[in-house]
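Missing here: one protein chain of the complex. Every other protein chain is in place.
On to chain A.
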C-alpha cells in the first residue's frame, strides 16, 4: 500500500459543513501534491472553507480567482513557473458549477494549449456554496432550489467533453475512496501536460441526507454503477477495482436514490430513464476498455 504522508496541508477547523466530502478530498489531494504546490480556486465552497481574513486553513499558497478564469489563471502560473525552471505543481480545484457551466471555456482553452497543470473538479451536482441551485451537473430528477419539482434534463457528461481534448491523463474518483484519489493525484502529477480528475463529492445539506452518511453515499454511487471509477492514460482506459465489481454485480439503484431527499419526487419512469442512462454509460466504458470502440 502507498504510504500516506502524515502532514496535513488543510489545517484543522475549516468552515466546511460537518461531514463535507470536499474537505476530505482536499486533504488527500494536498497530501499527494506536497508543499511545492499552488492551488487555484474559483468561486466555490472551497473559497469559503478556507476561513476568514487574516486567517486561512490552507497551508499552501492559494490563488482565489473569478469563476470563469480558473484554468486561464493556472495556465499563466504554470508557464511562469516553467519559465523559471521550477517544477511547482499547479492544481485547479473547482466545483461543478465552475467547471461544467461557467469555467468550461477556460478549461477547454487550457487543455487545447497543452498547459502543464492538473484540473480537479469536485462535483456535488449543484451550486452548493450559494444554497443548492441547479447546475449543468445536476442529475435527472434531483430537487434543487431552482428545480423544486426535480430537474427535467440529464447531467452534462463532462468527462466526454474533456476526453475530446485528448489529455494525457484523466480519471474519475470518489470521496469515499480517498486512497484511490491519492494514487490518482500522484500519478497525474507525474505526467507532463494537462491532466483532469473528476471527483464525485456527496454533499449532506444539498443532497439531503444526514452528515454521517457521506462515505456511505459515495460508496453507493460506485456500487450501484451511477458513478464509474476509471483512468484514461494516453487514451488507454482502465476501469478501477470497485467499479469492476459493481459492473459484475451492481447494487440496486433504489438504494442510492432512496437515501437522498433530493430524489424524493422521482417517478418510476424517471428511475427507468436513469437506469438506462447508467447502463449505456457502463456499456460504452466496458467496450472502450475491451478495445471494441
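Here, a contact is a pair of C-beta atoms (placed from the backbone, for glycine too) under 8 Å apart; a residue touches a chain by one contact, two chains touch by 3 or more; residues count from 1.
Criterion: contacts and distances are computed from a predicted model.
From the set "RNA-binding protein", "Exosome complex component Rrp4", "4Fe-4S dicluster domain-containing protein" or "ABC transporter permease", the protein name that UniProt assigns to the chain left out of the figure is "4Fe-4S dicluster domain-containing protein". The residue touching the chain not shown here, chosen from A:215, A:247 or A:278, is A:215. Residue A:56 is the one among A:56, A:133 or A:277 that touches the chain missing from this view. Chain A residues in contact with the hidden partner, per the touch definition given at the top, are 6, 8, 10-21, 23-24, 27, 50-59, 178-179, 204, 210-216.
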